[in-house]
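Following: one structure in structure tokens, then a few remarks.
Of the protein chains in this complex, all but one are displayed in their positions.
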Amino acid sequence: MGENTLLSVEDLVVKYFLRTSTCEAVNGISFTIDKGERVGLVGETGAGKTTTALSILDLVPNPPGRIVSGKIILNGEDVLAKSEAEVRKIRGNDVAMIFQDPMTSLNPVMTVGDQITEVVRLHNDVGRFEAMDKARDMLELVGIPGERYGEYPHQFSGGMKQRVLIAMALACNPKLLIADEPTSALDVTIQAQVLDLINGLREKLGMSLLLITHDLGVVAETCDRVMIMYAGSIVESGTIRAVYKNIKHPYTKGLFGSIPRLDIETERLDPIKGMMPDPSNLPEGCAFCERCPNAIEECKTKRPQLEDIGDGHMVACFNPLKEGA
Amino acid sequence: MLRYIVKRLLFMIITLSCTIIFVFTLLEFTPGDPAKVILGQTATEDALEAIRIQFGLNDPYIVRLGRYFAQLLRGDLGTSYITRQPIAGAIAARLPLTLTIAFYGILVGSLIGILAGTISAVKQFSLADRVLTFISLFGNSAPSFWIAMLFVLIFAVKLQVLPATGSYGFKYWILPVATIGLQASSGVTRMTRSSVLEVIRQDYIRTARSKGQVEWKVIISHALRNAFIPILTQLSTQFCGYLGGTVLVESVFAIPGIGNYVLDAVKKMDTPVVLSGIVIICAMCSIIILVVDILYAFIDPRIKATYGFGVKKKKTAKAAGGGK
Partner (left out) sequence: MAKKDGYQKEKLGRSQFQLAWIRLKENKFALVSLYIIIAIILIAIFAPLLAPYDYAAQNYDEILLFPSLKHPFGTDQFGRDIFSRVIYGTRYSLVIGLCTMIFSCILGVFLGTLAAYYPKLDNPIMRFLDIFGSIPDMALLMCLVVIMGSNMRNMIIALALYYTPGYARLARAKVLTLRNEEYVEASIALGASDARILLTHILPNAVAPLIVRFTMSTGGSILEAAGLSFIGLGIQPPKPEWGLMISQGRGFLSTNWYYPILPGLCIVLLSYCLNYLGDGLRDALDPRLN
């Protein structure tokens, strides 16, 4: 763990204890995020991306969810070991989060301004009017006129609501911004605007970014490093360059195969066959084994661990793809 | 907003008029001769005819209905067959008592109910939740007059700390208010629980938590306000239900309220009193429902928007609703 590390997640295990089964949402993942670094977390729906993000804020819905083991070290201190009051000081202040669906993430009966003011006052020792001024500034920063302070969420469009949420998240200058699929609920035309906004502000305020998405293109544009998550585990990670140029894990390749491309003439897309295994009933071996074209005997019985294959490129696979495959 | 209120007020008057016509027509089918109700079975035919003319009983249905509406507009609720006294005066003497007791009962019930329901929802499946659910379901399942008698038995007969019947001051109101309060709080608890449960699963609650807000403030300022509309509806339902059934509690505690007055009239076939009593109760309910409808707008800006400030905002509100 270097001097420059902001967040370090170590061996995080999160489970949802349902009435009839236990769902293993996150299975012992580890990663770090450096100060000012932009990291993408990619995976399909149900891979445990959101759960991972919520764990960093200790906000996994409990019950039924619980962080079973692991450490989340932020600025050298373990978040999970802190008291509830101490964690609250981190939420919104050191780590802020933008949620997936702006339509439902704003309180419909509170003015947008008051919702920003709330977070300002929680973490700064300022008076009401000062906080309101700050909230207006934040609205201006994300491109909304400050006069709209007193309006309610239903008076804003989806893209504007996401801007409000961004303003709210950035109001206390967080060190880490977690953006959980910030654009997937928006129109394509708005998506680019919102991403540009996040990126620009991130640079301006110098914070780290954990971008959760299922869109590899977005990650390539925005991030320094990427982590591919599958069934609660990270299967491949590394710098954008390393991973995109030299895909090692068959799942990553499958993800790329599922995107239509304009530059290569193909008859049809090559999607991954089958479905993600039921997280309440994960196979003994590699979770991807059943869908994997490269599976070997070993995959059925043992779970592969992340291993460094040089240059910080990590992959969890017994039979990784060959160079240039 | 004002335009909405005026519109609703007009609508309320129309509905109320329909209700009046409906009840008036229903009571037309009352068996027996009203004149005999007034004079007794032994009256002579001449005397009966005289009374029929005096009360206008020989006029056709439509004339009498029109006359009743004309009377209502003047604030005259008609004359009782039995006492031959104006009904308006009798109701004016009794209604405040009924309303006061109902108001305090609903107030106590809503305070307890909202608190209990919120606790129940936040601590879903806990022991407290189970106990509160048990008690609230009990309150919903027990007849009000039985609860009233249970209270009388405990506090008036056994402990002898409170008077059992009558209405001579605040002390006499405690047991009736407690009875209504228990029933109202049961309904409110159940509604609050399900409403809050629904709301605390919403994304904006997660947003509030992710800001680092203290849990009880998340519940009060974010969850409860959003959960409040169904609770308010429940409160108005309770209030109307109680007003209608006020006779049950009033008869146990011998409270000279409007319920006992109407019941007495029902037993004596005093139809003008029954009619006007029901009309007054319905009018009270309509007013409560109207007030609650207007309160909605102050709780939820989306509803306020649909109440109309011009067409444009109506559209955005609809879009917001559809996006959910």
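Think of it as A and B in the order they're written, each chain with its own count starting at 1.
In this section, a residue touches a chain if its C-beta (ideal position, glycine included) is under 8 Å from a C-beta of that chain, and two chains touch if they have at least 3 such contacts.
Since we're looking at a predicted model, the values are computed, not measured.
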| item | value |
| --- | --- |
| Among B:T19, B:Q71 or B:T100, residue touching the chain not depicted | B:T19 |
| Candidates B:I51, B:I91, B:L243 or B:A305 - the one touching the absent chain | B:L243 |
| Candidate in contact with the missing chain, chosen from A:S21, A:N62, A:N173 or A:Q305 | A:S21 |
| Where the unshown chain meets subunit B, residue by residue | 15, 18-19, 22-23, 26-27, 29-31, 137-138, 140-146, 149-150, 152-153, 157, 194, 197, 240-241, 243-248, 251-252, 262-263, 266-267, 269, 271, 274, 277-278, 281-282, 285-286 |
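Note that in this section only the chains that are shown with their structure count from here on.
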| item | value |
| --- | --- |
| Residues of subunit A touching subunit B in the complex | 57, 59, 63, 88-93, 96-97, 99, 101, 103-110, 118-119, 122-123, 152-155, 158, 165, 168 |
| Residues of subunit B that touch subunit A when the two form their complex | 125, 202-204, 206-214, 221-222, 225-226, 299-302, 305, 313, 316-317, 319-321, 323-324 |
